[in-house]
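Here it is, the structure, as structure tokens.
Shown here: the complex without one of its protein chains, the others still in place.
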Amino acid sequence: MARQMDSGFLAWLRRDLLLAWRRRGEVASPVLFFIMVSTLIPLGLTPESTRLAEVAAGMVWVMALLATLLSVDGLFASDYQDGSLEQMLITPQLLPLPVLGKITAHWLTTGLPLTLVSPLLGLMLSLPAAGFIPLLWSLALGTACLSLIGAVGAALTVSLRKGGLLLTLLVMPLYMPVIIFGSASVSYAIDGINWLPPLAVLGALCAAAVALCPLAVAGALRATASN
Amino acid sequence: MNLFSDWTWFHRLGSPRWFYQNSGRWLPWLSVVTLVVLATGLVWGLAFAPADAKQGNSFRIIYIHVPASFLALAGYYIMAIAGAVGLIWKMKLSYMVMKSAAPIGAVLTFIALFTGAVWGKPTWGTYWVWDARITSMLILLFLYAGVMALQYAYHSVDAASKAGAILALVGTVNIPIIYKSVDWWYTLHQPATIKLTSAPSMHPDMFQPLLVMIAGFYLFYALVLILQTRNEILRRERNTSWVRELAAAKMTTNTIANEAKSE
Amino acid sequence: MSLSSSSLLSIENLAFERDDSRLFDGINLTVNGGDILQIEGANGSGKTTLLRLLTGALQPSAGRINYQGQPISENRYDYLADMLYIGHQPAVKLNLTAEENLRWMVASAAKSNRVAVADALAEVGLAGYSDIPCYTLSAGQHRRVALARLLISEARLWYLDEPFTAIDKQGVSLLQSCLQHHVAQGGLVVLSTHQDLALNNVRKYNLLSRAEYLV
Partner (left out) sequence: MTMYFANFDQLIAMGGHGVYVWSAFAVTVAAMLWLAVAPVIKHRALLNDIQRDSQRNRQRQRDSQRQDQNQQAGQSAAVSNATTDSPSNQSEEDF
């Protein structure tokens, strides 16, 4: 009887991807939100491209953060309602592994699409050409951090009825460093400075998040199991 | 007997009743000392300390802004440590200390923010400046708000305490990262203007009252934390026998006092 | 499935507190292979809590649960790999088909490939329904998907919380024969239900009076 140590991660990843595939329409909602909100900026600020260019990098990042935040509280909600979260708590595998599987599935279904759509937003907000590659890289790493940290907030508020707003309050302060280094790497590139250092820091944040957030999520799920 | 039996002093320390009775004895002395230290620090800083060459008298706000910022940050770590002790040794009292520490820390952070903003007006001409120190303080206020909101969101008290403890721990890991990234972000966009809290380059006459004020604030924090924790103990242990006897005893002394007054 | 010398499952003065009000305490039980233990008690007496304590999802405030003589905190992997829990909700994802639901449950559990997924579904009477999404099935059929796990799983310890709710007479007899078969193989079942089981030598344990008697 071989000990399938890693089946926890793959099993839950495959299941969540299958679930997301079944509701393909829902996967598009964060992306649609991302694009719609970004059209507000020219309406709110100015249609004039030179001024838009100054705020483009930061704005695309803020919109990506809000889109991820919106979709992250659904991470455990459906499992909590139909009882599969209870099953996850008692699988033999260590809890952080299935949790990491779920978070990876969430990133693949929200973070990645946002990153792939961001050049389109860059065009719409007249982002300077130098900013596109760094934008792609910083969003790819950044949305992974956002999903991981957001999962901690989702786990803490999963058993609460209206946990959505509370989730934002819990998670927003923890998002600050991610957005600082994420948008900085794009604005460095636009100013012609070497944009790798801030991206490296973002990578470090992402690595730390991959290592620590699943532990915090597992602790939070076990702590609130008795609510 | 296994190792843990001689840790009884540690678990006795953790019993809410022991804490309630002993803190009752310390409170009068602690409040007197706190009052004295704070009063001397205030008078010294306001009236006797020399004014700053550049900023003039508005720099006197440092005597409340800096201690409040110190306590706001230290308070968060105290809250997180109390939560961690609760999580590890499952001690009810440390969860109560954590729950009481959150609002105190939030008020101190608000004081630090308010005084920082008022100080900004004469120095930079506007009330709100995205200075690195003040921005980090604002994020700290959000962290406190998160822990407090989480505590009151649950039906079961145990789940609330554990969730609050976990969020406080996640917060402590992030505070250094937030502070460093905000500093880096601030220097990225702004040439380093005068730092709001340039404590070391201060004249000794200015610096000594600051030390007194910081000591005063630490004493004040301890006093208020004990007061809040005692209330939390009464709330959570309200249907234990010792609390009911205590309430009965307090009421009889009060009624006697009222009768004595009414004659 | 060899019978281990020490009891398969033993509970030593288990107690559980919810916000300083003691739900129950001083529960002592030993359950060996071949036993069916029915937990009785009025609503709110803590039947579900006891089962969730057994699964390790909740931590008791006192006492210990032993699997093969060892506390479950020490041999967590072996215990959880050898256990199957079906709670109030059948843990069935509505957007997946019955087959996908079972395949996911099989993949995430360590020991469960006794019977093929399709055969298990056929046996619980869902033969024709295995490839349509579960939101088209009734609640009773969702329970049957959860019960199909019993056929597939090789776990010896079964913890079932009100397994008979929402299933029809034919399903009830199917489940009882399933329990019979499992217990005959040396497995053990701890279940909470208000119905009387049409099985012999079922041990009943009343949570409130802590009395145990044999039917």
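The first chain written gets the first letter, and so on, giving A, B and C; residue counts start at 1 in each chain.
The rule we apply is simple: a contact is a pair of C-beta atoms (placed from the backbone, for glycine too) under 8 Å apart; a residue touches a chain by one contact, two chains touch by 3 or more.
The shown structure was predicted, so the numbers you read here are calculated from the model rather than taken from an experiment.
Taking the full assembly into account, the omitted chain touches B. Residue B:Ser58 is the one among B:Ser58, B:Ser156 or B:Thr172 that touches the chain not shown. Among B:Ser69, B:Ser94 or B:Thr115, only B:Thr115 touches the chain left out of the display. Touch with the hidden chain on the side of chain B covers residues 31, 42, 44, 46-51, 56-58, 60-61, 64-65, 68, 104, 107, 110-111, 114-115, 118-119, 121-122, 220, 223-224, 227-228, 230-231, 234-235, 238, 243-244, 246-248, 250-251.
Please note the rule applied: only the chains that are shown with their structure count from here on.
Pairs B-C and A-B differ in how many C-beta pairs touch across them, and the larger number is found at A-B.
Centroid analysis (C-alpha atoms only) places C farthest from chain B. Centroids built from CA atoms put chain C at 37 Å from chain A.
Chain A and chain B have CA centres that are 33 Å apart.
Within chain A, residues 226 each touch two or more of the remaining chains.
In chain C, the residues that touch at least two other chains are 18.
Put simply, chain B touches chain C in their complex at residues 156-158, 236-237, 239.
Within the complex formed with chain C, the residues of chain A that make contact are 1, 3-4, 7-8, 10-12, 14-15, 18-19, 22-23, 78, 81-84, 86-93, 98, 222, 225-226.
Taken together, the chain C residues at the contact with chain A in this complex read 18, 52, 55-58, 76-77, 80-81, 83, 85, 87-96, 100, 104-105, 107-111, 133.
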